[in-house]
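To start, I am sharing the structure in question, which I have written as structure tokens.
Note that one protein chain is taken out, while the other chains of the complex remain in position.
Right after this comes chain A.
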Amino acid sequence: MSRLLQALFGRLPIGWLQLTHSRTRFAAALAGVAFANVLVFVQLGIMQSMATATLTPYGFFRADVMISAPDANAMAEGGNVARQWMLQAMAHPEVTSGMGLFLANVNWQRAGEGLSLTTFGIDPAQPEFLAPELAAKTAPLQMRMAGLLDRLARGLPRDEAAGIRPQAPLSFETSGQTLTLYDSFAGGGGFGGDGYMLVSDQTFLSLFPGRSSAAPDHILLRLRPGADPERVAAELRGLVSDKTLRIRSYAAAAQEDLSYQQTQRPTGVIFGFGVLIGVLVGIVIVYQVLSTDVADHMREYATFKAMGYGHRFFLGIVFEEALILGLLGFVPGALVGGGLLTLMGRITTLPLAVTPGMVLSVLAGTLVFSILSGAIATRRLAGADPADLF
């Protein structure tokens, strides 16, 4: 390492030699940086999983424009939308079809354990509104009280879920009715439920008799090929009589939902602060290590100043130390953080995983906070006065 750094800097790697002179202190410093990295990794992982969980249900459908109630900040929030607005919207020449989307949670009691399934009610006669994996499995939904189950739902044995087939359906009781599952699809547990279920709108209305077929939760629209969803959505806002409705392109609705979850929901804000606190902890730890190191070597630095070394040389030492701490602290931090996320993902079935983008962003963030700490620590170098050496 020493030789590599010497070749890299073209000088003795004083930062490295100083840091490694006291192995115990060096190990403690690396542990501190690694701890900050673990904090950031875990918080980022949870934020990332929230983003994945938020966008997962949008992936079940194929739509261009979504009409929602004025208070529908997220897919699972807000009031109902009158079906009449769908008919009005379909008067637009570029709208080819529309479908009401119903949404509510169904509770499945299994051996004393309750499963909360976010359940979508759709029109099985309009499979073009579904993702290909789902569209191919809509035939059984034509039957009453039939459903498709999320095989990745939390609390559901994987082999049991994977075994559900039209030839081997699985039935369960909910709200005093028997619901039969004929097939499965890949969803995954989220923050609002343990998994997903897909039923026909008629089955949905049987499960929730208080709901009306005239008032779905959202209205999905499909446009002619090549039509611009943003432009059509803007035109529909002028066309549909109820000006309070949220009429957005489907992609914009998904992004607004994500932004809402990350910036306005308490969970998103808390995890965002968690990342910030991790970064601050990292800055404080690296600053403390570097600042102490500069103070400990003040006489040596003053000697080097007397010998004719310039300020850039000292900055180089401090930044060398900052980068070494950042890089070497990152490795165990990433390993432990990744391990913790994997473990948490297994326990919670949330989509918790370390992604290459996360690794790169945490590495970049670590280097930035290390250099920032180094920059603050260099202020102490001014205290090295060579005249005091005599």
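Throughout what follows, a contact is a pair of C-beta atoms (placed from the backbone, for glycine too) under 8 Å apart; a residue touches a chain by one contact, two chains touch by 3 or more; residues count from 1.
Going forward, contacts and distances are computed from a predicted model.
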item	value
Undisplayed chain, where the name is taken from the UniProt record, one of "NAD(P)/FAD-dependent oxidoreductase", "Fe-S cluster assembly protein SufD", "Putative ABC transport system ATP-binding protein" or "GerMN domain-containing protein"	"Putative ABC transport system ATP-binding protein"
Option from A:92, A:137, A:222 or A:297 whose C-beta touches the chain left out	A:297
Absent-chain contact - pick from A:11, A:224 or A:379	A:11
Contacting the left-out chain in the complete assembly, out of A:93, A:166, A:310 or A:357	A:310
Contact residue for the chain not shown (choose from A:125, A:139 or A:389)	A:389
Residues in chain A touching the chain absent from view	6, 10-12, 14, 17-18, 20-21, 297, 299-300, 302-304, 306-310, 386-387, 389-390
